[in-house]
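Structure first, commentary second.
Of the protein chains in this complex, one is absent; all others appear in place.
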Amino acid sequence: MKSTRPITIALVASALASLALTVVYLRGGQPQAEGALLAVSLGGIAVALVLIAQRFLPHGPFVEQRDVEPGAPRERMLAEEDFDRSSDEIERRGFLGKLLGVAFGALGLAALFPIRSLGTKPGRDLFHTPWGPGVRMVTGENAPLRLTDIPVNGFLTVFPEDATHAADAQTVLIRLADGDLPPGPPGAAVEGVVAFSKVCTHAGCPVGLYQAETRELFCPCHQSVFDVLQAAEPTDGPATRPLPQLPITVDEDGYLVARDDFPEPIGPGYWNRGR
Amino acid sequence: MIRKTVGWLDARIGGSAFTRHALNKVFPDHWSFMLGEVALYSFVVLLLTGIFLSLFFDPSVSETVYEGSYEPLQGAEVSDAYNSVLRLSFDVRAGLVMRQIHHWAAIVFVAALVVHMLRVFFTGAFRKPREINWIVGLTLLILAMFNGFTGYSLPDDLLSGTGLRIAYSIALSIPLIGTWLAFLLFGGEFPAEEIIPRLFITHVMIIPALIIGLLAVHLAIVWRQKHTDFPGPGRRESNVVGSKLWPTYAAKSAGLFFAVFAVLSALGGLIQINPVWLYGPFEPQQVTSPAQPDWWLGWVEGAMRLFPAWEIRALGFEIPNPFFPAVLLPGITFALLYAWPFLEQRFTKDLEYHHLLDRARDHPVRTALGVATTTFYLVMFLAASNDLLARWLGLEVGHVTLAYRIAVFVAPALAGYVSYRLMKALLLSGAETFREMPFAALRLKKRPTRV
Partner (left out) sequence: MVLGLATLPLLLVACYDRAERPYRPPGIADSAVPHEGRTLYLRDCAWCHGNAGGGTSRGPDLVTGTNGPALNHFMMSSGRMPLENTGQRVQRRESLYTDEEIASIVGFMRDFDARGPEIPEPDPDADLQAGLLLYQENCAACHSTTGVGGALTAGERDVAFREGPSLVAPGLLDSTTTEIAAAVRAGPGTMPVFAEETLEDDELSEVTRYVVYLQDPSDRGGAPIGRVGPVAEGAVGWIVGLGALLIFIRWVGTKRGEL
């Protein structure tokens, strides 16, 4: 006689756990208790069911025949005949079938067009950012910046004024160490302060890690390394293009401003990026 | 009482014959055949917990001020989506445990699907007449992976938002249509406002509907063709041996459902997953390190880290770098997977019906190719955590990446070769298990000593 004891224990434990779960819930809930009690409550039933199956239910082995080949050629032939019934009428007027095809095809094509409503046209959106000549540089709180606001080896994320939510305009501002030769074309840097697009040219993650000792920007997503002293040229990892450098200067009030937008599209590549 | 109800139904719908047939249906009950059920029941748990979550989640990126009970974020401007997930996690009773069970269920769901697929592959269960189900099953896997991605991107937190940015860039990288595809999918330039609501409807309606539909087809085909089985005592191509659906198989299967739910509940309450309050809300200029997607996308992430800085540029046009590891590789992967039953048929010229399964050793070439391929994706998967490994072992992350770049070619070749030799040796030695196999068998030359 196989014992029912373990099954009884499992089911009683389950019921008690369910009860406890209700109490826990009524008293405000607690995630660990909820999960553990639910596990006991469900697990008890699980164990009980399997034990019942193993001990008290018929387990054969039972045998059933199967068709090695599921298909039935004769039935298929009869089905084909049924399907082809009175198809001669249609076949004699072949152009009807063709016209139906044209109508369906045209409708299908028209039906695809709502897809166009899903988004805006890319156009030249990817080619520009809100930066432009004279646009002031601000912090995330829209506060303008002076040169004195960034110390040697300082690293800041900056935006164009009034565009602090513009994801494509995110820019890193770095003051190089004394003695570093500022990279980029003449006029791009100002007094050892340089600015580069923060959007990784590989897959678009913000390049938020700056290593001041080696003047390298490091992207955490796929480990691209950009050498700031070589104008953010990628020196390791899968990135193939440098981070575009934002040419900056100081306006007459002493605030940092951009001289122009980035010289090339920021961020990851797309098929017509070079045009 | 049950008898009366059944009688009432039968008088109106009929179907007693079908019921009899169903109750007596025989199912082989080898333990490895239950992997599909583990996946199925994980999906059921996903549906149950998902319904609860969907009653609270707010699929909107409109800004709101967080005023819930998580102190560090009180007063912060966050999106409605993020706010609703925080609310679920801290201020809705059972909210956090439901969220966590849901996410653990997704992890186990895809894991079970992959192991189930490997079982089907290595036992040759995809052979005629089951090619259709192989295709349906693969599609289910893709849908599951996709739904997992859309799901964990819903809370609009910093980690998943970074993943969305990468997804956007991958779409951009597709030649000719990339920019349009990204703009139409997301609704504009990144981060477009449309994406969270669209992910939501994809995640709770479109893909689950497809999954349920395909699941029904998958199970119906198994029902119709009857399950395969390993060769063994009393088993033939022309029969099925096992337990009857009612009561034994149903009881065991129901037990399995409760066990799946129990394990997922334990995980959901006891082990923290996706603590979005610690990750912070998504801001496009912020990022965290380490940054990885959920595990089933690890192979794509790893491929992106391993693939060198190559891209194709000509005449102002380009095919950017991410296209190769993140579009071309997965495309080829799934194309080959879909085609496999037909490719194997072509190579083996085997057009027979098969209802009895292979053991891995019965088909050493298939096994070796499967092991090699699995190793290939496994190495890429491991490469996705190259920065974590570098940190834990005190190595330079560049060196770890280089090691993986070598391993991704060497390891599969080695694993494939070793498994081929082992399978061949096992087969030709006639032993049942590895332990019984004479060591000399491993040094087999082309001509075996024993057929």
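To keep things simple, chains are lettered A and B as they appear, and every chain counts its residues starting from 1.
As a working rule, contacts are C-beta pairs under 8 Å (C-beta built on N, C-alpha and C of every residue); 3 or more make two chains touch, one makes a residue touch a chain.
Quick caveat, the model's predicted, so the values are computed rather than measured.
Asker: Thinking of the whole complex, not just what is shown, which of B:A250, B:L388, B:L414 or B:A431 touches the missing chain?
Answerer: Candidates B:A250, B:L388, B:L414 or B:A431; residue touching the omitted chain: B:L388.
Asker: So one chain is hidden, and I want to know which residue out of A:T4, A:N153, A:T249 or A:N272 touches that hidden chain in the complete assembly.
Answerer: A:N153
Asker: Which of B:A81, B:V263 or B:L329 touches the chain that is not shown?
Answerer: B:V263
Asker: From the list B:R87, B:H102, B:K252 or B:R366, pick the residue that touches the absent chain.
Answerer: Residue touching the chain left out of view: B:K252.
Asker: Touching the missing chain, which residues of subunit B?
Answerer: Touch set of subunit B with respect to the missing chain: 29-35, 38, 70-76, 89-90, 96, 100, 103-104, 107-108, 111-112, 115, 158-159, 230, 232-234, 242, 252, 255-256, 259-260, 263-264, 267, 269-275, 277-280, 283, 285-295, 298, 384-385, 387-388, 390-391, 394-399.
Asker: Even though one chain is hidden, which residues of subunit A still touch it in the full complex?
Answerer: Subunit A touches the chain not shown through residues 31-32, 35, 46, 50, 60-61, 140, 148-157, 174, 206, 208-216, 218, 220, 223, 225, 227, 229, 235-236.
Assume only the chains that are shown with their structure count from here on.
Asker: List the residues on subunit B that touch subunit A in their complex, please.
Answerer: Within the complex, subunit B touches subunit A at residues 24-26, 93-94, 96-97, 100-101, 129, 162, 165-166, 168-170, 172-176, 178-180, 182-192, 194, 224-226, 234, 237-244, 247-248, 251-252, 254-259, 261-263, 265-270, 284-291, 301, 304-305, 307-311, 313, 315-322, 353, 355, 386-387, 397-398, 401.
Asker: Touching subunit B in the complex: which residues of subunit A?
Answerer: Subunit A residues touching subunit B: 25, 28-29, 31-36, 38-43, 45-50, 52-53, 57-66, 68-70, 115-116, 118-122, 125-126, 140, 157, 159, 165, 167-168, 170, 198, 202-206, 208-209, 220-224, 234, 236-240, 267-275.
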